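Before anything else, here's the structure in question.
We show some of the complex, not the whole, and keep each chain where it was.
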Amino acid sequence: MQTQVTTPKIRVINPNTSASMTDLIERCARGVVAAGTSVDAVNPSMGPASIESHYDEALAVPGLLEEIRRGDADGVQGYVIACFGDPGLDAARELARGPVIGIAEAAMHTASFLGRRFSVVTTLDRTIGRAEDLAAHYGMARFCGGYHACDIPVLELESDPAAQQRITDACAAALESDGSEVIVLGCAGMADLCEAISKQLGVPVIDGVAAATVLVEGLVRLGLRTSDRGEFAHPLPKSYSGALKSFTIEP
Amino acid sequence: MQTQVTTPKIRVINPNTSASMTDLIERCARGVVAAGTSVDAVNPSMGPASIESHYDEALAVPGLLEEIRRGDADGVQGYVIACFGDPGLDAARELARGPVIGIAEAAMHTASFLGRRFSVVTTLDRTIGRAEDLAAHYGMARFCGGYHACDIPVLELESDPAAQQRITDACAAALESDGSEVIVLGCAGMADLCEAISKQLGVPVIDGVAAATVLVEGLVRLGLRTSDRGEFAHPLPKSYSGALKSFTIEP
């Protein structure tokens, strides 16, 4: 379980079906890995065009799990789930051969190493509840000073020319109101804004895609993956019906 | 929003595809509603035969949401999700017209009214993590003295003649080891065992199906349902692809 791996093969899964966001995510992930590490990004063919509700999130999971299965067949050694709600993380950990990290998980943990308190700046107000739940689940609630929406739908992040400025303004306001010292960007679609906002505001700004890619790469290098013992053991054999028949786990 | 309803129409959704369990659940639910309340139980045609992992749970959600949509078309006024992992509860609350209660949620809250501490007795060890997460999420962790598996797969609850005795023994042991005063049965498939175990052990024993049915019935009677404001508002219009195309939310 711990033979060290020197050429990790990482896959970043964008759980929505928008290929242009997958491209952006792949560029960001490729920019941060060490020489010798291979990384690519994919998205499922089934599911929502973007993820902005509990409904979207739940329905993104089947496609995500299909990509995990495909990745395992491809010899992938570690996975990133590139949506800030970390959809399907527990299920993916059961299924995947290698470690799996969500981008909210990665961003929050990373932020906790850099200051007392971080602020999350995200897209729509209605997604904040999910981020709160994740922070509590990961033990990161004590580090999170506040959650802030900038009211830009996920798919307009790329097309709206004013998006970067609005997000930067929301970050600046968050630092003040929360008394925080670090910014976490709460959407994979913001992955390419980190450096500019950090330069402008003079604080660390964390994109979960980059943070998670580096974390998974490290886990693979250390030879670590999800424990087989107990809760996250591989799912038991089980028959599946109807449109989800292909998810059957054979004995 | 609060015109009181005197003849509630409740639907209990078994999120796995096993019809015999659906029948059991319907019998239990029918036994506890007031005169004038109608209740039935259904299960989806797609998804897992039983739910015993995060993987199963995640993949039970599409079928569950399909049943919510069908129920709304049928004029259902309140829903119960009849699996102790409460799969898809947040998504269901966004989608459904009426209130939605999970059976873990109902059983834990109900137990908190009857003593300082309850013990959860469930099927397989690997499902305990999910129950812990739910207790934390619902604010019920302080009432839960412990989680105990009796190592019986969900679908053997009906067929295994020794099941009732093993579950009763696990309950008795849990009361001692946890210093608890109330038992929560952690699987919809145990719904018909409450009365016998309670008589034998002399403490309240709670089945989530019955508890949730009565809670939803009360909410409908009070004219209450999930708030439209903020996080649980109806999902935004969104296109869905592939095998999940039918989940598209039209503008």
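Here the chain labels run A and B in written order, and each chain numbers its own residues starting at 1.
We take it that contacts are C-beta pairs under 8 Å (C-beta built on N, C-alpha and C of every residue); 3 or more make two chains touch, one makes a residue touch a chain.
If you're wondering where the values come from, they're calculated on a predicted model, not measured in any experiment.
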Overall copies of the shared sequence [whole complex; 2 in view]: 6
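The criterion applied here is as follows: only the chains that are shown with their structure count from here on.
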Chain A-facing residues of chain B, complex: 17, 44-50, 52-59, 61-63, 65, 88, 90-91, 93-95, 125-126, 128-130, 133, 136-137, 153, 230-233, 235-236, 238-245, 247, 249
